[in-house]
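Missing here is one protein chain; the remaining ones are kept as they sit in the complex.
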Amino acid sequence: MAYEIKVNGEIMPIELLKQEGNNVSVNINNKSYEFDIVEVEKGIYSIILDGVSFNVELTPNEYRKYTIDTLYDHFDVEVIDPETRYINNRKGGHEDDVNYISTPMPGKIVKILVKAGDEIKAGDTCVIVSAMKMESEYKVVSDKKVKRVLVKEGDSIEGDQPLILLEDI
Amino acid sequence: MAYEIKVNGEIMPIELLKQEGNNVSVNINNKSYEFDIVEVEKGIYSIILDGVSFNVELTPNEYRKYTIDTLYDHFDVEVIDPETRYINNRKGGHEDDVNYISTPMPGKIVKILVKAGDEIKAGDTCVIVSAMKMESEYKVVSDKKVKRVLVKEGDSIEGDQPLILLEDI
Amino acid sequence: MIEKILVANRGEIAVRVMRSCREMGIKSVAVYSEADRTSMHVRYADEAYCIGPAPSAESYLVSDNIIEVAKKTGADAIHPGYGFLSENADFSDRCEKEGIIFIGPSSYAINTMGDKITARKTMTAAGVPVVPGTSEPIKDLEDAVSEIKKIGVPVMVKASAGGGGKGMRLVEREEDIISSVKAAKSEAMASFGDDAVYIEKYINSPHHIEFQILADNHGNCIHLFERECSVQRRHQKVVEETPSPIMTEKVRAEMGEYAVAAAKAVNYSGAGTIEFIVDDDLNYYFLEMNTRLQVEHPITERVVGIDLVKEQINISNNKTLTYKQSELTQKGHAIEVRIYAEDPDNNFMPNPGTIKHITEPLGLGVRHDGYVYQGYTIPIHYDPMISKLIVWAPERAEAIERMKRALYAYKITGIKTSIPFLNKIMDVPAFREGKYNTHFIQDNQQYLEPQKKSTQKLKDIAAITAFLDYLTEQSEIKPGNGDAKSEPSKWKSCGRKRGVSRL
Partner (left out) sequence: MIEKILVANRGEIAVRVMRSCREMGIKSVAVYSEADRTSMHVRYADEAYCIGPAPSAESYLVSDNIIEVAKKTGADAIHPGYGFLSENADFSDRCEKEGIIFIGPSSYAINTMGDKITARKTMTAAGVPVVPGTSEPIKDLEDAVSEIKKIGVPVMVKASAGGGGKGMRLVEREEDIISSVKAAKSEAMASFGDDAVYIEKYINSPHHIEFQILADNHGNCIHLFERECSVQRRHQKVVEETPSPIMTEKVRAEMGEYAVAAAKAVNYSGAGTIEFIVDDDLNYYFLEMNTRLQVEHPITERVVGIDLVKEQINISNNKTLTYKQSELTQKGHAIEVRIYAEDPDNNFMPNPGTIKHITEPLGLGVRHDGYVYQGYTIPIHYDPMISKLIVWAPERAEAIERMKRALYAYKITGIKTSIPFLNKIMDVPAFREGKYNTHFIQDNQQYLEPQKKSTQKLKDIAAITAFLDYLTEQSEIKPGNGDAKSEPSKWKSCGRKRGVSRL
């Protein structure tokens, strides 16, 4: 099973070599680690590596994607299984080219500035979202055509929810 | 569905009358309550009853049995569904007559003083269990015959685990 | 005597007020919006009533609903906390009319201090130093120039009808006076159709230092020393400490006396704060008065050893102050940081969400005033502050180390918070030396930037942890995965039960 793992954008091969109880041996990018690892609370792992104690906090996001927090660092991690890898390869690595606008956090739609069929220029604001008394403008980064508007003004939205579908011109 | 509920040994009829969102109407022992109830954390309920705010902590034990803690009180609660009630009635209410010895907490078997086939008298010690440096003797409350010893000295045990099976003489 | 208090607020301050009520044997009544049914103040209070929909304009700001609950529950008094109705003179009046004690000052004090111009005039009359400047708009160029010469550069020239920086000029050199005033006037005319200007002394390196005061209904007023609040971002305080690292005994005593004079000038009653702007040479000027409890009140409580909410309640009970000025001292050093649900890597955007897990800091010298808990969803309608962390130590340097230790132990997942940013502040040389002013954050960007580089080892550890978690989930979804080497659920179940089962 040839897995890959993507950490903050960088893709590396990863393999589980051995596992006995809490002791795990893993090879990542041709480097081997021997861990003593225990999930001490839901999503909180205690790791002892060569005597050094680490606390790692893991939040699962979408399928195969995780947010990892260590003492001072924050990582976005994605596990790439062989199947996904095959599909990605066929797409020529374009798997990140998402054609919609979303917000990183929950909020409320204040204003929608576009409608289906509009052709908009890079930098144009599509939607204004408020969260906790602060309003933020969401723009497109390249020229696009608005395919569909999925929300209306006044709607409450979740984080990472598609708001406006776009298509390339 | 005629349910009964047993609280600290007392059995009362209970019925869910109505439920809209968080608002629940329940009749217990011919008295009606209207609750605003929300589970705010796993096992922690916030209840507002006539404006008064209660925090109730619930720990599920065996099937249908719960431990409930409020600010100063502790309750053992068992939900009796119609089927169980029918069975209990046929047994003449003897449902609590458990024929084994167990401990309320995890520990370690220090000494076993009986073996299968022994006839023992009320008050005889069957087993000594240690937990956290303290040893406790577990006795029988009426004359019994030892059916089977399920543990051996030095074993670690869980709370409420049957240790010695008994039978009436 | 007050026996039941309605707390007209939410979040950490509502819980904090209720804690003191509980210690005094006073019943507390919570009010909550529809978005706050699961909020901690509802759970902590003795009684709780819903007062309307989520937006505060329809709930926490609706006097009628709050008064109605107070009457229904027989509450003797209302504590407004900070924000919401705490500095609303009409609400103070309304309470009085309804025969409910408003735990705060009279509408007269709120109104006088709430209006900048009136406050300035009142303070000048009371002999309290204010930032030198004009108290009336100036139309005439000559008058403006002579006024500036009187005050002395640097000054700020501001359009009297203005706002948003339009018609505003900083004058730093004598020779620029005339040209700058002309420019400001013409810009003001173009923008607002009015070329009248104000002139105000410009404080080059401003410190924000405030004094806590307490005043009873019998003419007694004391101050509880200063709080240094110069670490600010977008005019929001981020870190507060007491004593101020730049304060001297002499100036402290003077400023304290002025703070008391300021409060007395408006017949103040209750707890309040006199804010001063202070320059590097310790020249100080009255800025404004906050006629309520402040977010940062705990550092004063710690160093002076007084429960300010209890004092507020005592005062509302018409008691005389518990302490005399001469009985008060500052012992040791306290620092507070405010923890916000925000993303420091993304321009401090609010980052509400559901708390997946929280570990609160504990131990010697640490106070944590919060209201969130595991599984709680922070609503998007209110302030994103989730808690305040307060530390104390005999000396400032030790307090900084203690704050770092507490921040290290404080873990929240599910949302992003300002914890990493606060931790960086504790390491900025200017902060450690106590040499900072309100420009601190912009002046120290290089120390406060999100750290983009992590060690390769940590990166690998993060990757491996996610990978193992993934394999575990996979094997739970499809048991008998077939791969002999991977039985990944081991470390999860094992870790869980080990204390009991591995004997």
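Order of writing sets the chain letters: A, B and C. Residues in each chain are counted from 1.
Everything below uses one rule, namely that contacts are C-beta pairs under 8 Å (C-beta built on N, C-alpha and C of every residue); 3 or more make two chains touch, one makes a residue touch a chain.
On a predicted model such as this, the values are computed, not experimentally measured, just so you know.
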{"item": "Touch with the omitted chain, as defined above, among C:Pro80, C:Pro379 or C:Pro420", "value": "C:Pro379"}
{"item": "Sole contact to the chain not displayed, among C:Thr38, C:Ser269, C:Asn351 or C:Asn423", "value": "C:Thr38"}
{"item": "Residue ranges of subunit C at the interface with the undisplayed chain", "value": "15-16, 19-20, 22-25, 34-35, 37-38, 44, 54, 298, 301, 305-307, 331-332, 354, 359-360, 362-370, 373-380, 393-394, 398, 401-402, 404-405, 408-409, 495-500, 502-503"}
{"item": "Chain not shown, touching residues in subunit B", "value": "1, 3, 5, 7-8, 10, 12, 14, 16-19, 21-22, 24, 26, 28-29, 31, 33, 35, 37-47, 49, 54-60, 64, 66, 68-75, 77, 79, 104-108, 131-134, 136, 156, 159"}
{"item": "Contact set of subunit A toward the excluded chain (per top definition)", "value": "22, 36, 38, 40-42, 46, 48, 51-53, 55, 106, 108, 156, 158"}
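Basically, only the chains that are shown with their structure count from here on.
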{"item": "Intercentroid distance (Cα basis), subunit C paired with subunit A, Å", "value": "33"}
{"item": "Subunit A-subunit B separation of Cα centroids, rounded to whole Å", "value": "46"}
{"item": "Residues of subunit C touching at least two other chains", "value": "none"}
{"item": "Of all residues in subunit B, the ones touching two or more other chains", "value": "none"}
